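The complex is shown incomplete by one protein chain, all other protein chains being positioned as in the whole.
All chains are identified by letter, namely A and B, in their written order; residue positions are counted from 1 within each chain.
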Amino acid sequence: MGKEVLVVDKLNMHYETLDGPVAAVKDVSFVLNEGESFGLVGESGCGKTSVAMSLLQLQADNAKISSGSIKLEGKELVGMTENELRTVRWDGISIVFQGAMNAWNPVAKIGEQIREAIREHRPDNTKQENTQKIEELFNIVGLDNSIMDRYPHELSGGMKQRAIIALALSCDPKVVIADEPTTALDVVIQDQILKELKKVQNLLGLSLIYISHDIAVIAEMTDNMAVMYAGSVVEMGPTANIFNKPKHAYTRLLLESTPSVVGKRKKLRSLDGEPPSLINENKGCSFSPRCPEPSKECKNQELDMKLVEISKGHWADLCCVSCG
Amino acid sequence: MKKNVIEVKNLEKYYEISRGLFSRDKGVVKAVDDISFEIPQGESLGLVGQSGCGKTTTARSLCLLDPKTNGDVKFLNPESQELESIDDLDDDELKKFRRNIQMIFQDPYESLNPRWTIKDIILEPLNIHNIGNLSEREEAVKEILTTVGLTPPENYMPRYPHELSGGQRQRVSIARTLIMKPKFVVCDEPTSMLDVSIRISIMDLMLNLAKDLDISYLYITHDLAVARYMCNRIAVMFNGKIVEIAETEELLKNPVHPYTKRLISSIPVPDPKYKRTEYELNFNELDEIISNNPDKTMVDIGGEHFIATHDVKDILY
Partner (left out) sequence: MSNNLKEQEELQKQLRKDALRKNWKLFSQSKLGMIGLYIVAFFLFLALLQPFLFITGIWNPAIYDPVVGYDQIKAELLVIECPKEYPTEKYESYSDCPGPGEVNIKKLYMAPDLKVGEYYDTFIQPAPPSKTHLLGTDSLGRDVFSQIMEGSQVAFVLGLLSATLGVGISTILGTIAAFFGGRVDAYLMRQSDLILMLPSLPLLFIISAFAELKVWHLAVVLGVLGGLGGSVITIKSQALQVKVKPYVDSARITGGSKWQILFQHILPNVAPLALLFMVFSVTGAIASESVLSFLGLLNIDMSWGIMIYLSQTDGFIFSGLDFWWLILPAGLAVTFLAGGFYLVGRGLDEVFNPRLRKR
């Protein structure tokens, strides 16, 4: 087990909107170890991207972190000034967005754009060193060196996404956040990118936070994972454990509602209803209205949901621990 | 033997592109290149492939949105129970004929007019074809909303699309499609924009409707796992051509075409213990089949499992 790189503790974040505050992240805590890959899974609107944005302190203008702390190697990120943050972003934590491949500046060469990013953070490097660095990165993500002199429109989607990964790695970050990096891509290219990410992670000993709605991708990519629902983590633990013995009713439903090409063709379970509105502060189990077998306890609005350790490193929220 | 609801023979759709601003000679992109398939009544065919392989173009040609370049498309006329070729129809017959073809789109946020109420959206086909009087139409809307699980219907009819969630909107799209009681529906990735938890309920709804109302789907998707759940047969498309068609389980267990193998091997499996086998494209595997069948385009290797014998190296741009 490596040492702890990133510690998130009781993070709370909300958006100020016309209709009132929307609690997007509620009491989220997790620990990311060195060289580990950590998955965040949940439906859209469950707060997984909000968590990623808070980690980089890149949240929208109307977002407020009301409490909690984010520590990167012991350094507190919440409350840092823009200038201090600039050294943390990309150097400490970098991110690969969903659809980031479309974020390339169309009129500059790929290599030039990566060089620009390195120059920003390593102003002392010579041009020679930077070029060498980019060649190294391209080698890692499986791109040819000639790509450096190409314009973005000359590359395919998969190549652009690889180049984005190279860009994210350009300042030797300790943590890379991958926020649905393959969602807009085809299965075949997704497969290549996933393999590349895995290879890169093992090669450089990176810590990876992988965010996805697709539980199959999480299963392949991560060592530990957390399932998010309505802004809070409902289950967290080693990926193998969670797939083996899902404790929370929501996790179980997620697993049973994902179609697969291997194994027997089975009836999938559907999940009725909609996720709750995050505007109202609701206590008790937020999943209970959609839960197929809610117990009496679940309906108890006064119940304070907190994660309980059910086996080593495997946590689930109180409600589902008590009922089954 | 069941009748086919649709028979497609040698369908082709080419797009002309001009090369450069002042150049007069035009190039041709073969978006759909000589594909043939048929769908028996009540069965569903999955059309699977990467984006840009021509799936959506096929769908748009079948729905008469874009004119096809070549080929013959025959639909089952529900009145005469005969297969009719759409090329033989005049304008009035064509308009009447359009009742039998419907399409469900990918994006539930864009496929409903934001300025119309749900009632008006579902009523539109009835209004266009002038079917029934006002109260009959109203009853039909209520009935169909109940069928797709939006109950009570009175609650949804006066609402606007933006007041509904993605799953509810896709239900409205399905309701709009079904109000004409079609026997054949083209679905263009209807669940790919939806959340996992809602996806299955929409797919189940579509499966149940197919069973109850005897509907056949042409189900377009890039996700083999979804196609497996929805379809009896699967056709794999690659660069405008169908390379393999077979029964779903047969295709997944015994894929023959190298592209199909590649596609299947690249799908993540929701099980951390499962290790996928790596597969690299190797088109030489096909050489034997190609050389044994010099004049056929599709070869049946047994059990209605068809393999294309195009020289695949040619269709890799």
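In the analysis below, contacts are C-beta pairs under 8 Å (C-beta built on N, C-alpha and C of every residue); 3 or more make two chains touch, one makes a residue touch a chain.
Everything numeric here is computed off the predicted structure, so don't read it as measured data.
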Among B:143, B:163, B:249 or B:285, the residue in touch with the chain that has been omitted: B:163
Residue among B:103, B:150, B:235 or B:264 touching the omitted chain: B:103
Touch residues of chain A, complete complex, unshown partner: 15, 17-18, 61-62
Touching residues on chain B - with respect to the absent chain: 60, 63-65, 94-96, 98-99, 101-103, 105-107, 110-115, 117, 121, 124-125, 128-129, 135, 138, 154-155, 157-160, 163, 173, 176, 180
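Convention: only the chains that are shown with their structure count from here on.
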Geometric centre distance via CA averages, chain B-chain A, whole Å: 33
Chain B-touching residues of chain A, taken from the complex the two chains share: 43-44, 186-192, 194, 213-217, 219-220, 239-240, 243, 253-255, 257-263, 265, 268-272, 274
For the chain B and chain A complex, residues of the former touching the latter: 50-51, 165, 167, 195-201, 203-204, 222-226, 228-229, 248-249, 252, 262-274, 276
